[in-house]
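For this depiction, one protein chain was excluded, whereas all remaining protein chains were kept in their positions.
Take a look at chain A:
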Amino acid sequence: MTTGVKVRQAGRRFGSRTVLRDVDLDIAPGEFVALIGQSGSGKSTLLRAIAGLDPDATGAYEVPDRHAVVFQEHRLLPWSRVWRNVTLGLNETNLRERARRALDEVGLAARANAYPGTLSGGESQRVALARALVRTPGLLLLDEPFGALDALTRLKAQALVARLWTEHRPAVLLVTHDVEEALLLADRVLLLDGGRIAETFDVDLPRPRSIGHPRFVALRRQLLAGLGVADAEEKL
């Protein structure tokens, strides 16, 4: 778990369309990196390549053995109870207790025996987080995990991720299109454009972060400019 992530010349083509080209990326152990970009910028493609979910991606990937993914949809098995979902793929003893502890961390120990169909969107996503945490990952890959949540639930879920990251300190790669989310959570924000890392922003803000902080506002403006939406922002 002492190794971070080292990606060299990551590439991916879909037919004649190149979605990722020669991306180099390092994530230090315990570092929180956000990957931001417009739709189709290749950010999810890069995450999937790092997760080892894309056999057609090219390049060299050094990734901690223990890594876990949380997707935009919770992707829980509807026919398995919550605790069985959390421990999916583990084959140690005392799974129930491990699931309970992980669920406790996301505030859902009481729902261990429920079926996912009875959970709300936010709860489901927290179970998906517990499923990732129970693996004590050296790298946590978050693929727009809060994209489908309502604004209020999203804020709570972001705070939960911030807390869990502080406690467990995995390296995190968060894919998002939400500038504020990236700035609230990440040590470093990478802006992906046209399959390349176009810009890197070090988020030198004290934690817990406030969106009213002048430095936050400045970074936000820079990031939006990088995304090409600064003009629209000014008009609002």
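Note that a contact is a pair of C-beta atoms (placed from the backbone, for glycine too) under 8 Å apart; a residue touches a chain by one contact, two chains touch by 3 or more; residues count from 1.
Everything that follows uses one rule, which is that contacts and distances are computed from a predicted model.
Participant: What name does the UniProt record list for the absent chain among "DNA polymerase III subunit epsilon", "ABC transporter permease", "Nodulation protein E" or "Xanthine dehydrogenase family protein subunit M"?
Facilitator: Protein name of the absent chain (UniProt record): "ABC transporter permease".
Participant: Return the single residue from A:34, A:49, A:68 or A:186 that touches the missing chain.
Facilitator: Looking across A:34, A:49, A:68 or A:186, the contact with the absent chain belongs to A:68.
Participant: Which is it among A:157, A:174 or A:223 that touches the chain not included here?
Facilitator: Selected residue, touching the omitted chain: A:157.
Participant: Check the options A:57, A:102, A:119 or A:182 and report the residue that touches the missing chain.
Facilitator: Only one listed residue reaches the unshown chain, and that is A:119.
Participant: With the missing chain put back, which residues of chain A would touch it? List them for me.
Facilitator: Where chain A meets the chain not shown: residues 51-53, 68-69, 71, 73, 75, 77-80, 88-90, 106-111, 114-115, 117-120, 122-123, 126, 131, 135, 155-160, 162-163, 184, 208-213, 217.
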